[in-house]
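A single protein chain has been removed from this complex, and every other one stays in its place.
Going in written order, the chains are labelled A and B, and every chain counts its residues from 1.
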Amino acid sequence: MFIHIDPQNGTPIWQQIVQQVTRQVMSGSLNVGDRLLTVRELASELRINPNTVARAYMDLERDGIVETRRGAGTFVCDVARDKTPLELRRIIEQQFDSIIVEALHFNLTKSQLLAIFKERLDAMTSQNTKGDIDLGDFAITQEGIR
Amino acid sequence: MDGAIIDGSSNISDTAFGSHGDMVISGKGIVKRFGRTIALNGLNINVPRGSVYALLGRNGVGKSTLIQLLMGMLEPTEGTVSVLGLDPIRDDVAVKQLLGYIPERMPMYEWMTVDELLSFVSGVYKNWSFIDEERLSQKFHLKRDQKVGALSRGSRALLSLVIAMAHQPELVLLDECTSGMDAIARREFERSVIDALSGSGRTVLFAGHQIDEMERISDWVGIISSGRMLLEMPLDQLKRTIVSVKLDTKPGLPAPFLGGKVLTTRTYGKDTYASVWLSEPLEEGQETVCKIPGILEVIPLSLEEIFVATMTWEDNKDGHAASG
Partner (left out) sequence: MDMLLPDNWALSSKHSRGLLWKEFSENKSMLWWSIALTFVLFFVAVAYAAISNGGLDAGTSPVTGQNSAISAPDGLLVVIWAILAALNSAGMVSPELGSKTLQFLSSLPLSRNRIWWSKMASSLCMLGICLAVSTITYIVLVVWFCRMGKMLPTYHNYPDIRQITSASLAYLVHTEWSNITNNSPSFPYVLSIFAVGSLITVLVDRTITALLLTVVVSVIIGSLLVSLTALLVPQHQHLISVPVALLSLLFLYLSHQVFVGGETLFTSKRYSIILWIVFRDVGIVILALVAAYFILVG
């Protein structure tokens, strides 16, 4: 379970943890039934406040991505893969918002933006022949971007 | 906002993120004079139980003085100080039983060996845990028969940490204890502090200059300036209260917004950026999206940038030359 946080990038730390865990679950790096590091272990590893980790775990549990079993730990749930969880959607939306703002600064029109998007989407998916590619911001699987 | 800590050993304890319920440290109107010098001038401080509280301020502004007041090593000239519900001067022994203190350089008895020092200290504390002492000493690779005077700087700090933690304190005060440590030793030290925090309901107050490191671990921030508490709030709230904005105006004409204070402004070409202290924190989730006219972008600031901006603003207020 590899998590990297950046306290200064504007996103609250707990949110970064939620995003990364969600991403890993969605992309298969974390499998159903895998046990997450305990709050204490993860806090110690990342050198952050245990409360922050606890909050992230609570959020993940609320989203249905993990579940806590008393006395055993926190485990990855069997999340139905075809449902996009709230958090993943939020990540993608945020990324889209940044691109849109950027495009507005460059005075691109809506149709220009859509054209660029379609072009890049085609280019990326055609390169991918087998396996999943985690490009950090986008998780692409064999079935396409989900 | 309340939350629960859940860790693998199934200890669930309630901790408050930013609630004002139970104050572990409470100071009102603290004034401290040394002869003619006024170190603290009407300072208020409130540290909630279970929080990790970062005390920031320039060198010499009074952070160490405040910590010594909390320890009962100094008496306030005016004002009241309450630590764990007790008066640190009148009930000094009782307070110290519940307190762990790690200053920058703790002059311990150089002639004693590590073992002797620990056995000396263990006799003094009621709640000393020999198991914790053993576990921590081994973890920190402290050689028991080495003289304290022969320890390296990092080992000394770790020894101070053992002494401060092995008696299960409710409150831990760290006074610039990682300055002068190399990065590896500092990380090890921080990990140990965090380990001791988990699931314990312990409160930590630390003063220091490693603001980036402090940002990772704190959930409350207090900034001291001119002998007073300039601001004191949860860290995530602070990051939504003091932000940087990109202004849609000609240079030199900051737009009015939300009734806040402009701390600093910078102009790059035709772009003007201002760091602002909003009168109301932004809503959660709205940090980067701001719909106020005249503002192109809201950029979050790191804790260090927030600190620098507020200090610059204070300096300018006093009419001193600002050094960014």
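Methods note: contacts are C-beta pairs under 8 Å (C-beta built on N, C-alpha and C of every residue); 3 or more make two chains touch, one makes a residue touch a chain.
Since this is a predicted model, take the numbers as computed values, not measurements.
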item	value
Among shown chains, those touching the left-out chain	B
Contact partner of the left-out chain, one of B:R49, B:K96 or B:R202	B:K96
Contact with the hidden chain (one of B:L40, B:M71, B:L136 or B:V172)	B:M71
Hidden partner chain, residues of chain B it touches	34, 71-75, 89, 92-97, 101, 106-112, 116, 119-125, 128-131, 133-134
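We adopt the following convention: only the chains that are shown with their structure count from here on.
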item	value
Interchain centroid distance [CA atoms averaged], chain A/chain B, Å	31
Residue numbers on chain A that touch chain B, as the complex places them	5, 7-10, 12-13, 38-41, 43-44, 46-52, 54-55, 57-58, 68, 70-74, 97, 101
Contact set on chain B toward chain A in their complex	3-10, 15, 17, 50, 52, 187, 190-191, 194-195, 197-199, 212-213, 215-219, 236, 239, 287-289, 297, 299-300, 302-303
